[in-house]
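Shown here: the complex without one of its protein chains, the others still in place.
== chain A ==
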Amino acid sequence: MKAGVGAPGRAQMSERTFRTDRWRTYPITTGAILLFFIAYATVRIFMNQWYWAPEEHYLTPLYSPCLSDSCVPGSSHFGTPLPEIPSFIPMAFITFIILAGFRGTCYYYRKAGYRSLFLAPAACAVPEPHKKYTGESKFPLVILNSHRYFFYGALIFALINIYDMVLAFHGKDGGIGMGLGTLIIVINVAMLVCYTLSCHACRHIVGGRLKNFSKHPLRYRYWTFVSKLNARHGQYAMISLVTVILTDAYIMSVAAGWITDLRIFN
């Protein structure tokens, strides 16, 4: 028996889809960006070096916070409560788990991933190749309901990134200074904060779960604010993904000595 759009009783057509627009563009481009980020992040977290530019005080967000005795001097802004980590284990494994978990369970990335990586479906009204589908009702995809816990973690990491950003205003000769890297870090932190606060779980937690807004006027205001951000959640998700890669690549290049940071002052 044929399934899907070919099921008995439905209008029989041999073509899978009659769409004439460029519906393949979104899954191909989004899939390419996601795969590139996964590959980049995987390679980068196993490097265990070039994450801290000591003269400029730049710490890459992929390694922040650096909490083990393996961290290079100056990069541990919150001390080193963890012992030395063997070189084959990523030093930033906690950061990676939280941030990858936050993005992996994010409602926007679910759309992006299902469409581009799992073709479920690749585009609207385009048949998917899977024979069976249970969605997020069963293991393992039911785990995606843990998104809020990763949100809590991401919120803490956003605060840590803000702290790192303030330290990036350190001048080379002491005092306050600013370089191109500082600007890049500021833009990245702004995008990360927008992405984190526009999260659907955040929207639910600040007020969305309420039935009567009128009894909670302050939470209604928070919810209204987050709802405005939430309308652009997908854009923040993709922009912040790119800014994280660019920020990390820039700091890695400065830390490795491949390029010199362009100083604006001091």
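Observations
As a convention for this text, a contact is a pair of C-beta atoms (placed from the backbone, for glycine too) under 8 Å apart; a residue touches a chain by one contact, two chains touch by 3 or more; residues count from 1.
In this section, contacts and distances are computed from a predicted model.
Think of the chain that is not pictured: of "Succinate dehydrogenase/fumarate reductase iron-sulfur subunit", "Malonate transporter subunit MadM", "P-loop containing nucleoside triphosphate hydrolase" or "Transcriptional regulator PadR-like family protein", UniProt labels it "Succinate dehydrogenase/fumarate reductase iron-sulfur subunit".
Summary of contacts with the chain left out: across A:Met13, A:Ile28 or A:Ala256, the touching residue is A:Met13. Counting the whole complex, the residues of chain A in touch with the unshown chain are 3-5, 7, 9-13, 17-21, 107, 110-111, 114-115, 120-121, 124-128, 130, 132-138, 141-142, 145-148, 200-201, 203-204, 208-214, 220, 230-231.
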